[in-house]
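With one protein chain held back, the other chains of the complex are shown just where they sit.
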Amino acid sequence: MNKVYDSVEAAIRDVFEGAVIAFGGFFSAGRPAELTKALAKKNVKDLTIVLQQVGTGNEEILDLVTSGQVKKAICNYPFPRSASKGTNHPFEQAVRKGEIEVEVYPMGTFVEKLRCAGAGLPAFYTPTGVGTVVTEGKEVRIFNGREALLEKALPVDFAFVHAWKGDREGNLIYHDTAQNYNTAMAMAGAITIAEVEFLFETGDLDGSYIHTPGIFVKRVIETGRPERDIVAI
Amino acid sequence: MNKVYDSVEAAIRDVFEGAVIAFGGFFSAGRPAELTKALAKKNVKDLTIVLQQVGTGNEEILDLVTSGQVKKAICNYPFPRSASKGTNHPFEQAVRKGEIEVEVYPMGTFVEKLRCAGAGLPAFYTPTGVGTVVTEGKEVRIFNGREALLEKALPVDFAFVHAWKGDREGNLIYHDTAQNYNTAMAMAGAITIAEVEFLFETGDLDGSYIHTPGIFVKRVIETGRPERDIVAI
Amino acid sequence: MSSTKKIIIPEMPPIEREMIALRIANMLEEGSYVNLGIGIPTLVSDWIEGRDIILQSEIGMLKCGPLAEEGGIEQDRINASCEFVMELPGSSYFDIGTSFAMIRGGHIDVAVLGALQVSAKGDLAGWNNPSRGLGNVGNIGGSMDLAAGAKKLIVAMDHVTVDGKAKILKECTYPLTAKVCVDIIVTNYALIEVTPRGLVLKEAIAGVTAEDVQNMTAAPLIIADDFQEMEF
Partner (left out) sequence: MSSTKKIIIPEMPPIEREMIALRIANMLEEGSYVNLGIGIPTLVSDWIEGRDIILQSEIGMLKCGPLAEEGGIEQDRINASCEFVMELPGSSYFDIGTSFAMIRGGHIDVAVLGALQVSAKGDLAGWNNPSRGLGNVGNIGGSMDLAAGAKKLIVAMDHVTVDGKAKILKECTYPLTAKVCVDIIVTNYALIEVTPRGLVLKEAIAGVTAEDVQNMTAAPLIIADDFQEMEF
């Protein structure tokens, strides 16, 4: 199998209006910056974006926001940490104006919703968030004397992930903490697209140490190793 | 941290009557044979054993059965494949006589029950088993038009796992398909005990390719690389 | 109609198990991920060597290779039937949790399973033959997950039991593996599609008529407009 595409543009050609797209990465580490930039240029409207947070260390995602392509964001740490930075931040401003809807989940719930979508499990119970605003509108149930709330799987139409090494069949290896959400998002995507820093021939990666087996990945593009800026949150 | 024990006997010293114990392995691959042999010698009663199956390729587990230490088995492929082999099999005979209770789950449900126990998730819904005997006595609920049944986490008091390489802090690497249930069971165990073929100093294993991070493992024993027999099921 | 319906076996001998496997292999598309169950399904692997089809083994291996010959055996590399297998370029290993995420999550394009019975609606009974007398406990293994999760489910089996009883029935009488899950049944006499209208007979082996197949089948068959001889 050869899942390699020649360009990021070709790899995202079928992203449609209203699509739900997950973006891997945690702050600066392991984010699919090249795919995101190509998406911003493509200018597809009414997107729901699923990601850790918007615009701190992954500034390229802001182009989607400022160009009005984002309808909704599903996050776990949506805003700049500092309230004063937030006031001047285009994403927070768009949320305050009601232009973008935001849904927030605790990190562990967020990642599990994605994994469950990829794993064919429609829902799960978690003790996280019981007795907080996260519980609102959700079923709460007691298991072994402890309350837990019902959370549903979060499937996505597309998952954009960033890997260190990849082969032609979509087997992926992430680098250090750049793995983060990429693994769960790769599972959750109906169409998962991986930008890889280094493309290998099939068979050149050790099959015992693959983080994302190729079955979860539909398309692969080699985008090179980026130079990341140092970011303060 | 140094989690290394000198002997399998010392590592299992606190296994108690009535304990729930998970055993890694799938048929012959990746089974904690040395820990199991030590447990059989220790002769602790009323055990609930949690494992793929009993006695095909993991004959050492039969000593627990024939010596009457097993009260219950939670499995996914409990009996020999062949009905005629089964008739002469001590585990199947014990089950037929009502001496051992058996609970059976589909493979995917079985492994997820263990992972959820290790991951602090009390329960999940799965479409697997809907409309079958597996559903009996369980809640069925519809998500997105499809039925799913409620399954609960399966925590275990002890998990015995077998790894290829391990270090003093309990970081484990499994070999090929000998990984199988070991990963999920290591997570599920209140006390997870790993027998490793090769023990390394902490820092000698590549941290990017650890299958089970040391936090899930309480005790480590080096037992050498076994010679496995070829087994027909 | 019931499972006790009188079954008439045609004079024409059935095809071998290998040919059932070949017919199925010919249905698989290039670029697909496939899981093969124990028994006849395993034989499909003999017919796809060199093709762009990746086999998943539920034990936790993707791109599972052919059975290992003497000398190529690695004791820690087995398939879900506990047979030693070969590695291929691009093979990968993972835990059973991830393996069943693939299976249940709809990432497997085709699963090929054996069966004890299949119903007119595509219910599958395959894990528990009540004659074994073990009640509701038995070897479920990965079958229920595969039946629930694969995008397409092909059943490979003999058309009737060794003692001449129908295996394709209006309703299954054995414990189910999953309801309404089978897409195609390939037997040693015929190829049948499960559709919302019912069972559609698409192919029969050379020398066997649609009537012959119906006479071995305890559920009504709709003869396809393009009904034809099974080719390989």
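Letters are used for the chains, namely A, B and C, taken in the order the chains are written, and counting of residues starts over at 1 for each.
Going forward, contacts are C-beta pairs under 8 Å (C-beta built on N, C-alpha and C of every residue); 3 or more make two chains touch, one makes a residue touch a chain.
This structure is a prediction, so every number in the text was calculated from the model and none was measured.
Here the chain not displayed is in touch, across the complete complex, with A, B.
Within the complete assembly, A:130 is the residue of A:130, A:150 or A:199 that touches the hidden chain. Which of A:36, A:69 or A:109 touches the hidden chain is settled by the complete complex: it is A:109.
Set against the missing chain, the residues B:121, B:149 or B:163 yield one that touches it, B:121. The missing chain lies against subunit A, touching residues 26-30, 53, 56-57, 76-79, 81, 83, 86, 92, 95-96, 102-109, 111-112, 115, 126-134, 136, 164, 174-184, 211, 227-228, 230-233. Residue positions on subunit B in contact with the hidden chain: 1, 115, 117-121, 167, 169, 171, 187, 202-203, 207-208, 210, 213-216, in rising order.
Everything below uses one rule, namely that only the chains that are shown with their structure count from here on.
Among the remaining chains, A is positioned farthest from subunit C, on the basis of C-alpha centroids.
Mean C-alpha positions place subunit B and subunit C at a centre distance of 29 Å.
Listed for subunit A are residues 119-121, 208, each touching two or more other chains.
Within subunit C, the positions touching two or more other chains are listed as 87, 93-94, 100, 103-104, 148-149.
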